[in-house]
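In this view, the complex is presented without one of its protein chains, the others remaining in place.
And then chain A:
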Amino acid sequence: MRKYAKAVMAATLSSMLVLSACGGNNNAPSGEQGSNTGNQNANNGAKEEGKLDPYKITLVYPASAPKDLELVQAEMSKYLTEKINATIELKPIEWGSWEDKTNLMKVSNEQFDLMFTASWYFLPQDVTKGQYIELDDLMAQYGKDIPGVLGPDFLKGARINGKLYALPTKKEFGQGFGFLLSKKLVDKYKFDVNGVKTIEEMEAMFKTIKDNEPDVTPVISSKFANTWGASNYDGIVAGLSVPRGSKEIKLSDNLEDPKYLDFFKRMREWNKNGWFDKDVLTSDSEVAMTMIKAGKGFATASSLKPGKDKEMSVSYGVDLVQVETAEPFTTTGDAQGAMLGISRTSKDPARAMMFLNLLYTDEKLINMLDWGIEGTHFVKKGDNVIDYPAGMTAETQTYPNPGGWMFGNQFISYLWANEDPNKWKQFEAFNNRSERSAILGFSFNQEPVKSELASIANVENEFIDALFAGAVDPEKTIAKWKEKRAAAGFDAVKAEVEKQLAAWAQNQQ
C-alpha cells in the first residue's frame, strides 16, 4: 500500500518535471552552420531560349499565407508557362518563424530558387555561408533588362565585396527623416508643415502643444534616434560611421562627434521639458500611433518617404501629416533594404533569373503577385489604378498584399484608388534628390570581429535607450560608455573597419 502511494507520488512529481522540461526544450536553433557551401555551377540546366524544359520556380518570402494563395499561384503559373515555360510555387513564411524555419531549410539543402533577403534580414550572414550564388553573369545573360530598370547606383549599393548576390527591389532609395504629426492639432494651431523644417522649428511646435494642450504629449517614443542617426551618418558597425556630407572616405566615431553629443543633449532637454511620454524608454511606434489616434499625442518621429503620412493614416485610421527635418540620404543599407537572391540549392538558376527579369519588367506578372487576380481580388479603375471589387473590403479580402516592396520593380505596381496617383513619380523625384553617401556600396564583413561586436552591442544596450530618451546626463554617460566599450574590444573593431574600408576605397578608384 505505502509502496503504491509512493510510486504514484513519484510518478506525479516526475511527470511535473517532464512538463517543465518540455517548456525548456524548444530552444531555437542557434547559429547552426551549413556545411555545404560549394557554389553550384550557375549555368546548370540552362538551355537555349525557346525550347525550355518545364520547371517549377519556388519563391520564399516572409508573409502570412493568404487564403487565395493557390488561386493566385495557379494563375501566375499559367502566365509563366506561356512566357518561360515555368510554373511557380509561392512559399510565404511567417515573419516570426522565419529565422528558425529558413535556417533549417538552408542547412538541410532544401531545394528552393528565390528567397527574400536584405542587409537587415540575414543577407550578410548568408553571403558568408555561400547561400546565394553570384548573379553578374546570369544577369548579363538572362536578366538584360534589370540594370536599365534599377540604374547604376542601386546596383552599386547592392554589391558585397564587389559581387552581386541578390537583386534589390526598385523602391524608395534613401531615407528621409522627420515627424508624423496629428493633423487635427496641426490644423488647430495652423502649423506650417511645408518644406524641410529645422529641428528648432519643430521645437516651437512642441512648445505650443505643451503650453496649450495639457492632455497631449508632444512627442511619443524616442525610438526614432536610430533613424536620426541613419539620416546623418552612414553607420558601419559599433557607432563607427562616415558622416553625411563628407567628401572623403574617413571613418569617424559617433561618440566623439560633437553633433551626436548635441543630439543627446537636445533629447535631455526635451525630456526635462516634459515633451516625451512617460513610458518613453519602452514605447514604440505602435504605442505612438495609438496615442495620436486617441488624441493624447501630437507627434512621433519616423523615417519618411513620399506618401508615408497617407499610408499610415489608412493603416491606423487617424489623419496624419508628415514634416521632413532632413533631406533624404542614401546608404548601402537602402540599396540592400529588400532583395531577392537565388539559392545555391536552385536546380535552374537561369530560369530563376528569367523570372526575376520579368519581375522588373512585366506589369501583369508583378501585379498578380502583389494584388492577386484582376476581377477577383481587384478591379481596374484606370490605367494603373485599382480598387476592391464590389462587396470586398480590406477586412474581407482573400489575397492581402504580401508587400510590394519585396519584389522586383515596385514602380510598375498598380496604385489604389485612395492613393496619390503620382506616387511613383514622387518616388522617382525622391530617389533622385536623395544624397548619396560617400561609401555607398561598402558593406562590412563582420566575421573577423564577431565576438568583439557582440560584447560591444551588449555595452551599447546598457546605455543607448536611456540616452536616446534623455533620461540621463549625456556627457557622464557617454564617458562611461566609452570606457566599457574600449574594454569590449572597440579598438580591434575600429582597426578592422579601417582596413576593410581602405581596401574598398582602393578598389573604387
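Throughout what follows, contacts are C-beta pairs under 8 Å (C-beta built on N, C-alpha and C of every residue); 3 or more make two chains touch, one makes a residue touch a chain; residues count from 1.
Quick note on the criterion: contacts and distances are computed from a predicted model.
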item	value
Protein name as given in UniProt for the chain not displayed, "Sporulation protein", "Formate dehydrogenase, beta subunit", "Carbohydrate ABC transporter membrane protein 1, CUT1 family" or "Putative aldouronate transport system permease protein"	"Putative aldouronate transport system permease protein"
Omitted-chain contact residue, chosen from A:Ser108, A:Thr128, A:Asn432 or A:Ser451	A:Ser108
Option from A:Glu269, A:Asp284, A:Asp420 or A:Glu498 whose C-beta touches the chain left out	A:Asp284
Absent-chain interface as seen on chain A, which is shown	1, 3-5, 7-8, 10-12, 14-15, 17-19, 21-22, 25-26, 29, 32, 64-65, 67, 69, 91, 93-98, 100-101, 104, 107-110, 118, 120-121, 172, 175, 223, 226-227, 284-286, 289-291, 293-294, 296, 302-303, 305, 311-312, 315-316, 337-338, 395-396, 400, 403, 405
